[in-house]
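With one protein chain removed, the remaining protein chains of the complex are shown where they sit.
Now for chain A:
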Amino acid sequence: MSPTGQLSGLPILAIDSHVRYIQSLDTKKDELDYWLTEHLRLNGVYWGLTALHLLGRPDALPRQETIDFVLSCQHDNGGFGAAPGHDAHMLSTVSAVQILAMVDGFDDLETKGKGKQQVGTYIANLQNRDTGTFSGDEWGEEDTRFLYGALNALSLLGLLSLADVDKAVSYVVSCTNHDGGYGVRPGAESHSGQIFTCVAALAIAQRLDLVDKEKLGRWLSERQVPCGGLNGRPEKKEDVCYSWWVLSSLKIIDLVHWIDREALIRFILSCQDEESGGISDRPNDRVDVWHTCFGVAGLSLLGYPNMETVDPVYCMPKPVIERILG
């Protein structure tokens, strides 16, 4: 590839447009969707900020405002809601920790927030000590998404010891299917999103020896469809967000070369809105920050030029993970 990012006629990643698009997200208060998606606000900041870091513009959002907003979502129990006034939940708490990690804001969490220990306790208390899995909040929904999120955030906080990691690992193993994949719960069908959460959780627990890499790799590699995109399950349509779930899982088990890299790059780039910025699920669909994040992260993982390297386990910039985990 040339330094400009062109690979035998590939369209160019419209970095400036994407940066502007992400920066504009908080100015759309005259759109109903802005208000209807408030329950995802903190997740949205994580998606946007991750994309900006990977696009090489980590400072494109105001740092102190970001920290202040994150801390304004925290509850006394240490957990974070999606926005001020929203109940604490695992998903927004994990996003809060990831954002603070990216902006190097853990000190603010100690001085202005409730502190790391309290956040860690909130997360660890959501573990089902009998089975090892985690629920999303006090109302009890259990899902391997929450288990992964818990291990992700606890490890970033340096508080993994608060959870029963061995039990969590056994639970993930009990979600393994005969096709090598993993589901939401034991017995549930393999799904690329859940495969990412399970494999990445095992990576954090340093138990990748428990993965049947060959079998899983086969199933994952079959997610690539003729247009180059990846689907989440057999016989489903391709979707840019699976550029992340499938690809990162393949990366973690060292089998990215089992799919066609260039075809996937082409597919992701065909879903970007070059002028207004943002990436959508499929070409010419409406863009959103979620697909923008996972499309950009996919490109970074595929080695698209001039991008920050993404960590496949955390879906965060690699230098940030190295700074925190050493």
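Following the convention adopted for this analysis, a residue touches a chain if its C-beta (ideal position, glycine included) is under 8 Å from a C-beta of that chain, and two chains touch if they have at least 3 such contacts; residues count from 1.
Basically, contacts and distances are computed from a predicted model.
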Quiz item: Which choice in "V-type proton ATPase subunit E", "quinol--cytochrome-c reductase", "Geranylgeranyl transferase type-2 subunit alpha" or "Bola-like protein" gives the name that UniProt lists for the one chain left out?
Solution: "Geranylgeranyl transferase type-2 subunit alpha"
Quiz item: In terms of residues, what is the contact footprint of the unshown chain on chain A?
Solution: 30-33, 35-40, 43-44, 81-82, 85-87, 89, 137, 139-141, 177-179, 183-185, 187-191, 217-219, 221-222, 224, 226, 228, 233-236, 239, 241, 255, 257-260, 263, 273, 280-282, 284-291
